[in-house]
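Note that one protein chain is taken out, while the other chains of the complex remain in position.
Chain nomenclature is as follows: A and B, assigned in order of appearance, with residue numbering initiated at 1 for each chain independently.
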Amino acid sequence: MPEQPYEPEGAIAGTGMGGAMDLGASEAVTLEGTPGGGPGQGPAGRPRSLWSDAWRDLRRNPVFLLSALVICFLVLISLWPSLIAPGSPLSCDLARSQDGPAPGAPFGYDGQGCNVYTRTVHGARTSVTVGLCATLGVALLGSVLGGLAGYFGGVWDALLSRLTDIFFAIPVVLGGLVLLSMVTSTTVWPVVGFMVLLGWPQISRIARGSVITVKQNDYVQAARALGASDTRILLRHIAPNAVAPVIVVATIALGTYIALEATLSYLGVGLRPPSVSWGIDISAASPFIRNAPHALLWPSGALAVTVLAFIMLGDAVRDALDPKLR
Amino acid sequence: MLLEVRDLRVEFRTRDGIARAVDGVGYAVDAGETLAVLGESGSGKSVTAQAVMGILDTPPGRITGGRVLFQGRDLLTLKERERRRIRGAQMAMIFQDALSALNPVLTVGDQLGEMFVVHRGMSRKDARARAVELMERVRIPAAAQRVRDHPHQFSGGMRQRIMIAMALALRPALVIADEPTTALDVTVQAQVMDLLAELRREYRMGLILITHDLGVVADVADRIAVMYAGRIVESAPVRDLYRAPAHPYTRGLLDSVPRLDRKGRELYAIKGMPPNLMRVPPGCSFHPRCPMAQDVCRTDEPPLYEVPGGRASACHFWRECLRG
Partner (left out) sequence: MAEPILEVTGLVKHYPLTRGVLLRGQTGAVKAVDGVDFTLGRGETLGLVGESGCGKSTVARLLCHLERPTAGTIRFKGEDITALSGRALKAVRRAVQMVFQDPYTSLNPRMTVGDIVGEPYEIHPEAAPKGDRRRRVRELLDVVGLDPEYAGRYPHQFSGGQRQRVGIARALALRPEIVVADEPVSALDVSVQAQVVNLLARLQAEFGLSYVFIAHDLSVVRHISDRVGVMYLGRIVESGPADAIYDHPTHPYTQALLSAVPVPDPGARDRRERIILSGDVPSPAAVPSGCRFRTRCWKARERCAREVPELAVPAVFRDAGGPAAHPSACHFAEERPALPSGEPGNGNGPG
């Protein structure tokens, strides 16, 4: 057995293999298939997974960095709005109705004489809460139902498919007007619940398709041949490999839920005063668009930037998790 | 000489660095000749062909040097418009996966006829008639009816015949077949290879057959070029190479194939595996796997030595290797 003087860096070389050497154990990691097409090989051969690869891509992506910065700021001010807007969004002074910018009120005052700056900052909390909670609920419900249907197939799958078709047929805004006008709560929960109710079919379809694709892989068959239980196969083999598309779609959907909350609040069936929401403010300011455009401009701008930030984040995550889609 | 590739170099930029997929490759094909380019995955055999055809994806690929002389003209210096005129009409390519190489939404008749409409300016009706002729020529039963079928309605072997018909439609001088039968069953593979050989003789085409299958090469090729890690390591007339290889990699490949007509106890196995193209070993790129490697192999890259009998070998010890 000749010595191997050359050992490529980052290769998985068979050191200390003894008698197994002649079996070609000293194989180096090579570029598989056509160059550039293979999976990335770590320069130092350290363990690398989809997530660390994705993270490496994300860190270099300016779109991601910008949207992440905006989102971090949003989360920060929804946790502690008084950090930058010390006053209460509910203390309004009718005497200042539709006034322009003033010290302590850089965005001016709205028709009720409320400080637009304070209300815009405090409105972030509603949007972020609704967006996050609705997305979380939708992702959980959708991926569990869709995943199980995809895995077990058969009658349950057929039933779920019909059920999602039915839900897809419900017009979102009309459904919201009908359902939400029946509740009187002023919290965000009815709105979140409504979004989860109408949103899960979208995720369940994605999760179902993803699970069906993953299910066909030989490693799932291998686990079955070993005698693994369904729970084990689902949690250990299928879920980690099927979750990426769900995350991507959920991230992009987050932005649209925020926009939907504003829409419903604008229509008067989402959040209701005295809750603070950009939708409510936009609704309240729209009759006075000629006299006080600033009262409309700031909450609308904040809404647009927020929605855009989440959608851009979703795009960046998708690119990082699935480079083939680009 | 119909086609002559000289010192071709292709690089790929990847996230982890630059891979030299083709690193100074040269070969030549004459009219009526079959050249087999043999290599394992990642050896650069397909990339070379893509560069010759002008269908290399750039980026990530980049041709960094060399010449591709087709009927005396260097294709690499031509404008894309001129190359397009040559491609399809004077040189054509047959791919491994006929299903993805054919357009699924067009009928095979339309796709075959397209060649005549675009390159020969024929009318749709004449082109359709020529398509039926072609399908009959590659022995597709009931061609006149099946011309209106879509690719997915054909079996794998029939699709590969349609690909061949398409490649040969305009009677090109050169055909490059990239693993044309790898996806087919043995009995169908034999049909398709026979057809290809017959048409090559009839049209006096040059054929470059890219494959990893030593059996297919032995059946049809005149000359053979063996590639390893982006370089040609040996080239020779096919009979001479199988009788006495002049490179240890070729010898190893020949010995490691299980034979139908022979039964052995243990197969010879080349140890290790092909190198990462981003970290090709210094000296001879095969030396870490070579049973004959000496010190000089670790430091000096062997040139392509001329070997008597119109052969070449990139091994410092080709004489010893020839002797066996």
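Convention: contacts are C-beta pairs under 8 Å (C-beta built on N, C-alpha and C of every residue); 3 or more make two chains touch, one makes a residue touch a chain.
Because the structure is a prediction, the values reported are computed rather than measured.
Across B:Met53, B:Met205 or B:Ile270, the residue that sits in touch with the chain not pictured is B:Ile270. When the missing chain is restored to the complex, the residue among A:Ala158, A:Val178, A:Ile289 or A:Ala304 that touches it is A:Ala158. Summary of contacts with the chain left out: across B:Asp57, B:Asp194 or B:Glu320, the touching residue is B:Asp194.
With the whole complex as reference, residues 12-17, 20, 23-25, 27-30, 32, 39, 41-42, 45, 47-50, 155, 158, 161-162, 217-219, 221-229, 232, 236-237, 240-241 of chain A touch the missing chain. Not every partner is drawn; the one left out touches chain B at residues 40-41, 141, 155-158, 185-191, 193-194, 212-219, 221, 238-239, 242-243, 252-254, 256-261, 263-264, 266-271, 273-274.
The rule is simple: only the chains that are shown with their structure count from here on.
Between the CA-based centres of chain A and chain B the separation comes to 47 Å, rounded to the whole angstrom.
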